[in-house]
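One protein chain is absent from this view; the other protein chains keep their places.
To keep things simple, chains are lettered A and B as they appear, and every chain counts its residues starting from 1.
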Amino acid sequence: MIVTAKIPLATQGHCDIIDITRDTEKALMESGISSGTVLVFVPGSTAGVTTIEYEPGLKKDLPEFFNTIIPENRGYHHDAAWGDGNGYAHVRAALLGPSLSVPVADRRLLLGTWQQIVVIDFDNRPRSREIVVQITGEQDAG
Amino acid sequence: MIVTAKIPLATQGHCDIIDITRDTEKALMESGISSGTVLVFVPGSTAGVTTIEYEPGLKKDLPEFFNTIIPENRGYHHDAAWGDGNGYAHVRAALLGPSLSVPVADRRLLLGTWQQIVVIDFDNRPRSREIVVQITGEQDAG
Partner (left out) sequence: MIVTAKIPLATQGHCDIIDITRDTEKALMESGISSGTVLVFVPGSTAGVTTIEYEPGLKKDLPEFFNTIIPENRGYHHDAAWGDGNGYAHVRAALLGPSLSVPVADRRLLLGTWQQIVVIDFDNRPRSREIVVQITGEQDAG
């Protein structure tokens, strides 16, 4: 059984980190699937998905890290060609990756206690996005 | 339903970035699967997979980024032991990762408009590879 849902997001860009754990759990519950896999996928090439402990300190640490290894103004070939100034966002998104798979058992995501699913929007402006949440698995008999 | 296909690639190594979106779509069409998941997997430890906007600027930006954070000649223990000189390629591939999952609905990959699936070959020589494309899902009734 396969259910494909979408989570609409209005992001601020600029390394905005959005916790989508609750929305993912809601999609899982609505699917009725009790065991299987949740695939979270970001359509687009300037945002990515991973897990973190979603707390205020790390919400600063992660952007500082990306600013250090992939600074905004290194002089990207992408920007020279297209003039949209978000070359760094493309490189960061390629590095982080657009897909995350989380196992499900007994109707629950098998996340750690301090582990949340987050989308990081690296673009240089606010964006409206639709994150794909696809649940594949089995329903309980009962 | 599960279909496992392979995409043969002849790469140049040295951060060669190959767009395999069309080949992946072809494998999806041939599978007859209309909704489900496509898993793209790179067998081997010196190449990885992600998505980017496949355009000439980023095809230079990404190699420059990897050369900066994982330079070729930092003096890798792998090279000291094995003498094949591609220690940097192993570290880059471990960081990028060998697997990518893309959701499928209505017979289409749910990619963004400017988002292509790419294999990046980090090795220090041309390579022949077979990328695994595994499609899991349901066929339409019609």
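As a working rule, a contact is a pair of C-beta atoms (placed from the backbone, for glycine too) under 8 Å apart; a residue touches a chain by one contact, two chains touch by 3 or more.
It should be emphasised that the depicted structure is a prediction, and the values quoted were computed from it without experimental measurement.
Novice: If I consider the whole complex, including the chain that's not displayed, which of A:Thr21, A:Thr50 or A:Asn124 touches that chain?
Specialist: A:Thr50
Novice: Extract the touching residues of chain A with respect to the undisplayed chain.
Specialist: Touch with the absent chain occurs at residues 35-37, 50-53, 55-58, 60-62, 65, 69, 95-97, 100-103, 105, 110-112, 114-115, 136-138.
Novice: Go through chain B and note every residue touching the omitted chain.
Specialist: Residues of chain B in touch with the missing chain: 2, 4, 39, 41, 43-45, 69-70, 76-82, 87, 90-91, 93-95, 97-99, 101, 132, 134, 136.
Here is the rule we use: only the chains that are shown with their structure count from here on.
Novice: How big is the gap, in whole Å, between where the Cα atoms of chain A centre and where those of chain B centre?
Specialist: Averaging C-alpha atoms per chain gives centres 19 Å apart.
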